[in-house]
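The complex appears here without one of its protein chains, the remainder shown in place.
Each chain carries a letter (A, B and C) given by its place in the written order, and its residues are counted from 1.
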Amino acid sequence: MGLTIGVDIGGTKIAAGVVDEEGAILETHTVPTPSTPDGIVDAICAAVGAAGRGHDIDAVGVGAAGYVDEKRATVLFAPNIDWRHEPLKDKVEQRTGLPVVVENDANAAAWGEYRFGAGQGHDDVICITLGTGLGGGVIIGNKLRRGRFGVAAEFGHIRVVPDGLLCGCGSQGCWEQYASGRALVRYARQRARATPERAGVLLGLGDGTVDGIEGKHISAAARAGDPVAVDSFRELARWAGAGLADLASLFDPSAFIVGGGVSDEGDLVLDPIRKSFRRWLVGSHWRPHAQVLAARLGNKAGLVGAADLARQG
Amino acid sequence: MGLTIGVDIGGTKIAAGVVDEEGAILETHTVPTPSTPDGIVDAICAAVGAAGRGHDIDAVGVGAAGYVDEKRATVLFAPNIDWRHEPLKDKVEQRTGLPVVVENDANAAAWGEYRFGAGQGHDDVICITLGTGLGGGVIIGNKLRRGRFGVAAEFGHIRVVPDGLLCGCGSQGCWEQYASGRALVRYARQRARATPERAGVLLGLGDGTVDGIEGKHISAAARAGDPVAVDSFRELARWAGAGLADLASLFDPSAFIVGGGVSDEGDLVLDPIRKSFRRWLVGSHWRPHAQVLAARLGNKAGLVGAADLARQG
Amino acid sequence: MGLTIGVDIGGTKIAAGVVDEEGAILETHTVPTPSTPDGIVDAICAAVGAAGRGHDIDAVGVGAAGYVDEKRATVLFAPNIDWRHEPLKDKVEQRTGLPVVVENDANAAAWGEYRFGAGQGHDDVICITLGTGLGGGVIIGNKLRRGRFGVAAEFGHIRVVPDGLLCGCGSQGCWEQYASGRALVRYARQRARATPERAGVLLGLGDGTVDGIEGKHISAAARAGDPVAVDSFRELARWAGAGLADLASLFDPSAFIVGGGVSDEGDLVLDPIRKSFRRWLVGSHWRPHAQVLAARLGNKAGLVGAADLARQG
Partner (left out) sequence: MGLTIGVDIGGTKIAAGVVDEEGAILETHTVPTPSTPDGIVDAICAAVGAAGRGHDIDAVGVGAAGYVDEKRATVLFAPNIDWRHEPLKDKVEQRTGLPVVVENDANAAAWGEYRFGAGQGHDDVICITLGTGLGGGVIIGNKLRRGRFGVAAEFGHIRVVPDGLLCGCGSQGCWEQYASGRALVRYARQRARATPERAGVLLGLGDGTVDGIEGKHISAAARAGDPVAVDSFRELARWAGAGLADLASLFDPSAFIVGGGVSDEGDLVLDPIRKSFRRWLVGSHWRPHAQVLAARLGNKAGLVGAADLARQG
């Protein structure tokens, strides 16, 4: 089989990329993300058409945030787009004339890393994506495990604090409220507000106000040794590592891959995660430990993974 | 293939049963559980020999509490027996002359229920065993999922309360501290101590003291409507159901099977678990719900499951 | 000393009442609550003037939500009005020509109940007010205890859940997020969303939607036995009672008085609070237990208490 197209639906732009069997992206076409549900379907088809022009495309894989049914055809629910039981596969197939596979975007990213990134050589891999929220995917026995109804691996919404923070999902105490880019910003702002004299570097990188602190400032400040930024990463890592320890108890993979924007900081964030993982790993003396690896494909993982899943059919 | 033997290692007795391809137990032989690690190995072999006499046995499956390695040969760690890297498969094979498979006992029980009990007809099943502690097993795609190193599905030790109760495993806040027979007794005793006037029935069933309250008293009292017993089951159910909701987010099975002594109470405990499960299931409007089923094989599930796993080779 | 005026600043109206030495309200004058900070000062003075006409008034007590300094003169911070270091005493004294005492509104309500309501005859009383939020006041040795800086008894903001719900105060896990009218509504909505078939009565009392559920519906539904409403009150009571147990460990009063809108339901909510209080009271076998009493003055407690504090000077 030859080339396939992977589609990544972002908040500001939709990217369609032509991907070969080795996971290389030959060409990418991006369009702005429209504001209406139907507009987004149109944009996906347009991006696919534009990217595929001049290539012999076998199939299309679309990564979408939300619940995708077990047939990989319908988006049952999307958190950011008003799709409810949206028959995305049918619509895009009719408009592009190509076979389409729809996949949860974090699942697609996990598959991308497993096939072409940090997960190569592993049969059983768990990938978590620390972006704005926390997503993930499960590969067991070299297969993506989607669950009976297609909605497995919703890591971000396991409850890590009973009666904890409200989550956009309507539940409380979800892991993504404690281990995600959004959580990192909250940690930093809370600390900067309580002890501004410790947050000089951090505040100086933004507009000087606590509410002006953003993720990029925290990363830069942490690299400069700002104590509030360092503490904020540590708190994030405490929650991330403890959650990985739980996933080890459940899935016992050979490796965890940590992706998403937060992981761009590399060992600045991965080392504390590893430390916390070991701290909380149950039975750690009596079992082999999974590795905790940094993702390698960056924000291309979803697109590449979706394309590859489409190739697998 | 014909008959196999399943072995169940209990705290007071070891049972070996001859099991046919339909999961029927043709004959069982039990011996008292010795107090030494080596004695237990001897007793297993003796029980297997006695049970198998006069039968044509193809293989032996031994269910053992603890970590069993990925080759299903070595008990890496057992919580109740002083086995550390114990080569149980080799020892029992040499002594019995039969092929042996060692499996975690909760995995074996899950497999038993999947094959011959409440899980029949499901491809993706999660089984939890609410006994003294909390164990479980995962079947995905009709296969028992043991993890890369053999130690998956250690449900009892995921952290459900940060900084929570100390667990025998050395960690804190483990699920089995909140959802297990031992937890049920703690709930009842705490309540009976605080409000003895509400616990009349319950206290009357034991020796009249709070510390004399045992699981069987709580069950009987709950059936009689004792408010402390009913509240204790409800609290157990709150934690059990919330944990199942997390497992649904992770594994998305078509069914959960609840076994173990606590589940003997049937809908008295299952209905509140179902209610709590629905209460905490994330995205419950947008996804098909897994069923929550009572186990059917009772305390034979482990023996039957171990025998069947041995048959599968 | 003769008559004093108490002022209650509500979200929709400001009430000034003439109160005698027995705590009886002789006359009340109300004005709508203006939207600007200065407008509210004007309205307070206008209401005081109107209520006092024809009476011989000795002093004015103003109850205000927020931090009031140790001189009972300045509102350091108000959560709902843009008062920051607002010299309210000076302003109202200049405009009315009367001596003024400013007091935190929950402190004033506690004092009212202590003097003329459920707290009569007790020397050491803790009052909690379960309104939209959770406030309170402390009387020890027959004196209102305001703290060194005037900001004691901020019960609503002790942390009862580490890493818990965000609070308007900027902190997390504050008691008022779990025990207040707002919490009650959250409990009911979460349950009605998860298990609408159990919430028929409750949903029928509002506009039929989950988001249309309000406090008054929950009260009515609970009286009619609606299981979701009953469960919601129970959850509120669990948190309220556990918090009272903590306050008993700290203050050891002879009585707790529970006021605020939630307490209007009487024993429907007080009995579960008492049960939870006993459940969590440390050392309950070895110590006399504080009583848990319903407030008696309803929403007049703050006005009457403020007037009486002004009388005491």
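We adopt the following convention: a residue touches a chain if its C-beta (ideal position, glycine included) is under 8 Å from a C-beta of that chain, and two chains touch if they have at least 3 such contacts.
Quantities reported herein were computed from a predicted structural model and do not represent experimental measurements.
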Contacts of the hidden chain among displayed chains: A, B, C
Of C:G181, C:P253 or C:G302, the residue in touch with the unshown chain: C:P253
Sole contact to the chain not displayed, among B:Y178, B:F233, B:F251 or B:F277: B:Y178
Chain not shown: contacting residue from C:V19, C:C127, C:A242 or C:A310: C:A242
Residues from chain B at the interface with the omitted partner, ascending: 161-166, 170, 172, 178, 190, 193
Positions on chain A where the hidden chain makes contact: 162-163, 190-191, 194-195, 275, 278-281, 284
Residues in chain C touching the chain absent from view: 67, 76-77, 84, 123-124, 138, 140-141, 143, 145-155, 157-162, 169-171, 174, 242, 245-247, 249-254, 280, 282-283, 285-288, 290
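The definition used in the following text is that only the chains that are shown with their structure count from here on.
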Euclidean distance of C-alpha centroids - chain B vs chain C, Å: 49
Distance from chain C to chain A - Cα centre to Cα centre, in angstrom: 45
Chain A: positions in contact with at least two other chains: 161-162, 170
